[in-house]
Each structure stands twice: as structure tokens, then as C-alpha cells.
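A single protein chain has been omitted; all remaining protein chains appear in their positions.
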Amino acid sequence: MIKAGIIGATGYTGAELVRMLSAHPDVELTVITSRQYEGSPISDVYPSLSGRCELVCEAFDLETFCDRVDIAFTALPHKIPMDIVPGLLKGGVRVVDLSADFRFRNVADYEAWYQPHTASELSEKAVYGLCELYRDQIRDARVVGNPGCYPTTILLALVPLLKAGIIRAEGIISDSKSGVSGAGRGLSLGSHFCEANESFKAYKVDGHRHRPEIEEVLSAAHGDAVEITFIPHLIPATRGMLSTIYCTLVEGKTEDDARKVLAETYGASPFVRLREKGRVPDILHVQHTNFCDIGLASDARGGRLVVMSAIDNLLKGASGQAVQNMNIMAGLDERAGLL
Amino acid sequence: MIKAGIIGATGYTGAELVRMLSAHPDVELTVITSRQYEGSPISDVYPSLSGRCELVCEAFDLETFCDRVDIAFTALPHKIPMDIVPGLLKGGVRVVDLSADFRFRNVADYEAWYQPHTASELSEKAVYGLCELYRDQIRDARVVGNPGCYPTTILLALVPLLKAGIIRAEGIISDSKSGVSGAGRGLSLGSHFCEANESFKAYKVDGHRHRPEIEEVLSAAHGDAVEITFIPHLIPATRGMLSTIYCTLVEGKTEDDARKVLAETYGASPFVRLREKGRVPDILHVQHTNFCDIGLASDARGGRLVVMSAIDNLLKGASGQAVQNMNIMAGLDERAGLL
Amino acid sequence: MIKAGIIGATGYTGAELVRMLSAHPDVELTVITSRQYEGSPISDVYPSLSGRCELVCEAFDLETFCDRVDIAFTALPHKIPMDIVPGLLKGGVRVVDLSADFRFRNVADYEAWYQPHTASELSEKAVYGLCELYRDQIRDARVVGNPGCYPTTILLALVPLLKAGIIRAEGIISDSKSGVSGAGRGLSLGSHFCEANESFKAYKVDGHRHRPEIEEVLSAAHGDAVEITFIPHLIPATRGMLSTIYCTLVEGKTEDDARKVLAETYGASPFVRLREKGRVPDILHVQHTNFCDIGLASDARGGRLVVMSAIDNLLKGASGQAVQNMNIMAGLDERAGLL
Partner (left out) sequence: MIKAGIIGATGYTGAELVRMLSAHPDVELTVITSRQYEGSPISDVYPSLSGRCELVCEAFDLETFCDRVDIAFTALPHKIPMDIVPGLLKGGVRVVDLSADFRFRNVADYEAWYQPHTASELSEKAVYGLCELYRDQIRDARVVGNPGCYPTTILLALVPLLKAGIIRAEGIISDSKSGVSGAGRGLSLGSHFCEANESFKAYKVDGHRHRPEIEEVLSAAHGDAVEITFIPHLIPATRGMLSTIYCTLVEGKTEDDARKVLAETYGASPFVRLREKGRVPDILHVQHTNFCDIGLASDARGGRLVVMSAIDNLLKGASGQAVQNMNIMAGLDERAGLL
């Protein structure tokens, strides 16, 4: 049994981790921490967890934490993990970090969009936890930077197509849509039921910090700088994320070529489902699952390829992928505890 | 043209007042005030109002307010109106108050559930603004205490039946349900989209302060103390309220008798719609309207009468009824600006 | 491994069974049937199931079905199971029937609300599959009549209280609310998104056929006829069901007594969670789970006890409880495949 601990267990992604790890056949969840809810049973904070997890939230204490844990999930606001993770590693604990702190190999990008990085060497050596594309590196990683939700939808869809020369690197547009849980459990007018219900709108149209994360990985895949247009929107639903991505086919390439490349890339990956021609991904089909559904359409007239990619933002877009990363790191069946 | 002002224009009920009064054929909306948004155009706070109202939120100043206004709507948290309303009256302004401060004739009830009343004499002389049942007193009122939303659903349904001796005063239960906007625009975990969406639950099961308001009016109608059981619930919808009320028929009385009494009571009231036998009220049918829909069912076995009553909590349950009160006070067609 | 088959796999309850049984550690799902979708992979009908179940819907053929199955789930419209189940039993297959056909010991009640029963002897010998209350009989049952969703909420809450003499048998009212999936996948104006969204209303106010099912079990528990008032409503949510039940406390009994009885009754039952004093059940907390959450409140003035009971109507109210029944019948851990 792998001993797992969660630092920051009371946000939405933390609670999903508690739920999954409590029921995971190969894991013993030994510690959960929370600053805000120290001393409270997690089932008081999330009544849905009662009867499933009897743990009480603790304050984080590095030493006792490391004694009880083989692998740590840090589900904390950006900036806190870079302070904590070095200590965890020294304590012999491997880490899946759900913040942005270890997602960037090029720390300058991180610093341009977030803040100065105090553990930049570690970040440069961390592995980007997009399971299907970095599986080999994840296996031996000490620190995995779990990808952002939007990047997960876009990168799973585009990296194979770019690498195979199916689509052009120029002019990519992602019109992306997220359920409200993507904004977390904190209070804000935008998350007020009466403002989000029956609403639909774009947000952060002047720049969302998932864009540099996407561009770093696309650029690496392409071997040259890739710039995209990325506009996120808010869906009046709790969970789910869909990116509708507009690309230009390389001269002579077709939707069928794209389909073939994706089928080959993901043939052995249990959590990527390629939709048949004429079928489209729907967030309804991936909610409460770790799947990423990808569909394709094309417009014969303009050489345009449209790639649609759907996930549950809290699972494949966060905690589900984190568990999948743990499974890979621990040599377990990638699907363990996730189906 | 009647000159109207709104004190506290930036909550949900205030914004509904702005919308209706701006389009009202007999009203000029001259002043809106807001502590929080002083200096902001109301259309910045509520973009839906842009192109409809060009007013800028002001700080409240009694003297200049009274100079520009014939009738004031106070859409403020409980406790503030009792401080402000006496001054408005002295300034020659009539008032429709949307808080609880002037709903109670028996100030002791108010004080038991809210706080000490600093204008109790005024409260005892104010008129309860349930338009269909207090129309005559409202006409000449200086201060109208606009009813709570739950009380509106329950009292419109029950007062005529109690008075006519159709139902017994004992054992009345109201299982009531409200859209989330009833909790206002303030931030709380309960109003967070992800907590309210796909949710349904009771709240304040140990006592909601609309109960004494309901009981005071029912008791007056009955001529003796009436006690009810009242359990409110939250609907995962923005607007709308339904009370399902369980009563006992007086021996020998029937659903048809109840229907006849309600039909007679509300025959000349444009905003109460009695549903035919076999039809039920639905919040969908009253949303964005000032109507109250009432339906009836009965269970032959137990002498049980079930009365269902639906409104839009922000309109007939608050701002719509406030405008209806103003129409009555000003001698206008009761429907003006409301259809 | 238990070999399981589903007859009628393409309704909402059938699809939930496919999902759970495909992932169940002790079950091999060997056959799924569908009249409408014969020949289609289930993942074409429910894309959410792709990557989880590769079965193709078959036409139902008694002989080949019985050869491949130890236990059958019949997820069919009322009336069809009574034709099919006798053959299954002869073929050596045990049955969990999700329709109403085997829920009634008193077949006359069934016939008054449904239709003539063509396998009435079998119905009289079937076991009512309310797991927590009929566990011992379920263990050896050949046919289990899986309870209706509303009855599950009401009976789990009331049977122990009635038996223990905490509440009176007279005057019980259940104001119940269900998510839209309770109406099934068939098309009707009432299930149209634009009619159900932002809507809330009662339905079947003149009599819902879950009432006789509830009354039969309550009467058996009480040892004398019990009649209730039962008004169902529709929640604008996909899943979840809450009953708010109004009872009269027996003289001298209290909310605490009720709490103690329920705690004792369900102490060893993993799927009933008693909420602490002051906490209420929320359908949000039971969605996508097999839990039933029960909460209590009381109104000191009237000797009134309010019992609230929440489930996921498709799981504890249908397919989850069906799997729980199978676990009990097969001697497995009651929780297997359900957490």
C-alpha cells in the first residue's frame, strides 16, 4: 500500500483527491491538511465524504508529514508549493503538485505571469504531468507539475497533430469553456449562483495565464515558438470543460490524417477517447470521470480543422490526472482507482 | 408624473425597482442611492440596465432627497429603514419599505426575531403592503411595510380560506421553496454556484423569521392565535418561490368551496391567478412577472386540502409588489408598469 | 465472479447498472439487452460508457440469457417483468427487478394502481428490496422487488420511528422533490429543458402510485393501516431526491429519541448517514452515491417532527440499491462496487 497525503485538502480539487484516494485499492490516505479547517473532520467540510473518509484536517507539519507519507499531493494556491516542496523531497516524499509552480521548464515564463520563483532549479527539473505525453519521464519523477485544466484539453488535442505535421503552428485559436468549479470554492461575485446561472460570457480576454503554459509545451513539440489565441468562457454548469480549437491543415493533410495520428497516439491510453467522425465531445460524457474526449470536424472550403476536446476540469483537469500521475509514478495500473 | 427615489438601489430588489420604475409610464425616477457604489452609474453595477437608466448612484442625503421625491422605496437591510423613514415622512415623502421594519403591528414580534425597534409607534401605524388584502388601507398610507416573499405566497393563499371558515386554523404546514436570489447579492458559501447548483435542501429548519410575520397576519384574519409549521428550502434556480401548504378542511367543506372563495376574493385582482382544477402553479409561469398563481388539490381520504402558491420572489415577493403598492397609493391603475 | 446480465440496459437506470457492474470487483457483466438499440454498442447509446464497457445490446432470448447469467437485473417498464421473471427463475437465474411488478405483497394494491398482475403468486413471495430493513430476507430471495425512489426516502426515515413508537401513524405528510431523471429518458414536454429548467412545481397531486407502495410497508411496520399525504415535486436538477416529512411526535417523545432510534437502526448500515442536530441533508451530498442522508428537526410548539431524507434517485433510489441487493444476495460485502 502506498501511503499518500494531501496538503490543502479542503478546496474542490483537494476534496476530489480525498474521495478518490480513500477508495483507491492500492493507497492508504494517511494525512490531510488544511489551514482553514484544522481540527475538523473532512466530512464536516464536505458532507458528501462522510462514510467514506474519517480523517481530520491537520495543520501541516513537515516532519511528521514526511514520516507518514510516500507521496504527497499539494493542492494549494500558487506560490505556496514552491516553499513546501523542497522540504518534502528532502524528507523522501515524492510530489504531485496541482498548482502552477512546477509546470514550467522555462521559469521566466512562470515569473512573467505569476511571481518570482524561489525554487526555480527544482521547477526546471520537474516533469510536466500530462500523463499520456510524458508518461516515461513521470515514471521516475520526484516532482510532477500537474497540468492546468485548459492546457490539458488543448495539449492532448494538438501536440500529436503538430508533431506529425498535420496542422500548421500558425494561427491556432482555442475558444475554451469551463464549468464554474474551475474558479474554486472561494467567494466572488462571479461565482454567485445568480450571476453564473443562466449566464455565459468570456473572461480574462486580455490574457489568461494558462496561455504561456500551453505555448511552452506546444513550442517544445513544434521545435519552434508557437503562439496561440486563447479565449476562456464560463459555462453555467458545475463541472466540465470544452475547448473548440481552430487550426489550419498543412497543405495536403486532411481530417482523416488527423484522426489517424490521434488514434495511433492514444491507442494504448485508457483515458483518451477519440470520437468517431460526425460525433462531438460533450462535457456531460466526461463529468465525474478521468476521460478526455476528442472529436474532429473540418471545413473543406478553408483547409480548417476544428478539434474539440472535453474533460472534467476537476478530474482529468486536476485531481484525476494527479492520481493518474501517482499511478504511473508508483508503477500501478494507470487506471487504478479511476474507473 | 410621480417622482420616485430608491434608497439602496444596488441589491437585487433595488435593481428590479430601477428597471421597472425607469419604464413606468407615470413615474419619473429621480434619485437612486447606494453606499457601496456611490458615484457609479447603475449601469456599471448592472450592465443589464444600460440603455434603460442613466442615473448615477448617490450617497443618501435626507434633505436633497426629499426635495426631489414624492415617494421613496427603501430597499435596505433590516434596521436601517427604521432610522431613515421618520425623516422621510417629515420631509413629506411617502414610503414603501422593503425591509421587515414596518411589517409588524405587534412590535414585540419584530423585536423577538430581529432587534429592538427604534420607531415602534410608526411601525404600529404602518400598513402591511399585501396589496390584494389591504388595498383600502394602502391607498392612504404614509408608510407601507412591503411583505416578505414567503408571507406573500402563504397569506394570499390562506387568509381568504381562514376567514371564510374553509380550513381549520390548527395544524397548518407550509413546505416552501425559494430561488437563490432570495438570499440576496451578498457573498456566502450557500450562494456559491457550485454549492447551490444541482442542490436542494431545507434551511433554517429551527425557525425562519418570516414565520412570525405570517402568524401575525393569519392570527388577525382568524381572530385568534394561529401557529404554523414552516420549512423553507432552496431551489437551484435564480428566481421563483413555491409554497405547498397542507391544511385541514373544516368538516363539510371541500376543495370546490375553497376554489369558490378564492375566485370571489381575487376576481377583481389582476395579479392573482387561480389555476383550474387539476392544474398546478409553476415558478416558470410567474418568473419576471408580478403574478401570484394559486392551485388547489385535495385528498378525499383525510380531509386534507393542499394549496400551492407561486410567485417571483423578486417581483410579487418584493419589488413588483412595492410598485403595485405605489400604484395604489398614487391612485394609478394597479397594473401600471407591471404588465 | 458472479455473472450478471441486464435486461433493458438503455434507460437511465440500465445505464447506471452498466457503469457500476462493469467496474464491480466481483462481477462479470456478460449480457445486456435492449429492444430499441439491438445491435448497438452501449457506448454508442451512452458515450460516457465508452472505454468502460464494450458490450453490444442484444435482443432478449431467455435460453441463451440464462446460460450466461447468475443474476439478472430487469430495468424495464412496469408489466414486462411479470412476463419475463418466471422464465428467468426456471432458468436458475435470480432476479432484482427495478419495476413495480414485484414490490407489492398485497397484489390488490398493485392492481389498483397499475394493471392486472399475471404472476401474482410470485409477487407475494418476492422480497421487498429495501436493503437496510429487509436484509435477512433479501439474502435468500429468488426475486427482489427493488423499491421505488420516493418510497426509499420515506421508508428508511419512517419505519424505525413508527416501530419504536416515536411518531404517530396518523397525519403523516411527505412533501417530496425529485430531479428530472426520475421521469426517465422518454420524451415529454415536462422533461423538455426549457420547461424543466428554472421551473419548480408539484405533479400528480391527485395521486402518485408510489403512495400505495409506501403505505403497504408503513402499515406492515405499524401493524395497522397507515395513510399518508404525499405530494411529489420536480426539482430543476438532473439527479437527487429529497423528502421533507412532517410527523407528529407521540406524547413525551422528542427529536432526540428519534435520533437515537435511527442511530441504532442504521449504526451498521454503511449507506445510511444520520446528519447531526442542526444539519440538513442536501441532494448535492448524495449525488452519484448510494447514500441516504437523514436529518431531523422539530418544532417545540406543536410536537411536530420534521424528517428530511435525501438520495440520488438513480442510485439508492434505483440502480445503486439494486447492486446493493445483489451484493447481499451473493454474500458479498454490501459496499462492493458502490463506494
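By written order: A, B and C. Residues from 1 in each chain.
Just so we're on the same page, a contact is a pair of C-beta atoms (placed from the backbone, for glycine too) under 8 Å apart; a residue touches a chain by one contact, two chains touch by 3 or more.
Since this is a predicted model, take the numbers as computed values, not measurements.
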TODO: For the chain that's been dropped from view, list the shown partners it touches.
DONE: A, B, C
- [ ] With the full complex in mind, choose from B:102, B:134 or B:291 the residue touching the hidden chain.
- [x] B:291
- [ ] Check each of A:107, A:231 or A:339 against the chain that is not shown and name the one that touches it.
- [x] A:231
Task: Selected residue (touches chain absent from view) among A:199, A:254 or A:269 - done: A:199
TODO: With the missing chain put back, which residues of subunit C would touch it? List them for me.
DONE: 12, 180-181, 185, 187-189, 191-194, 196-198, 236-238
Open item on the list: Using the document's contact rule, name the residues of subunit B that touch the chain not shown here.
Closed with: 23, 46-48, 50-52, 198, 270-271, 273, 275, 279, 282, 284-289, 291, 293, 339
Open item on the list: Under the stated touch rule, tell me which residues of subunit A contact the chain that is not displayed.
Closed with: 171, 173, 175, 177, 195, 197-203, 205-206, 227, 229, 231, 233, 235-240, 242, 244, 246, 278, 280-284, 287, 295, 297, 299, 301-302, 304, 306, 308, 310
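Here is the rule we go by: only the chains that are shown with their structure count from here on.
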Open item on the list: Closest chain to the protein's overall Cα mean, using per-chain Cα means, please.
Closed with: C
- [ ] Indicate the whole-number Å distance between the mean C-alpha point of subunit A and the mean C-alpha point of subunit C.
- [x] 36
Open item on the list: Taking the mean of the C-alpha atoms as each chain's centre, how many Å separate subunit A from subunit B?
Closed with: 46
Open item on the list: Based only on mean CA positions, could you tell me how far subunit B sits from subunit C in angstrom?
Closed with: 39
Open item on the list: Quick check on subunit B: which residues sit in contact with 2+ other chains?
Closed with: 197-198, 236-238
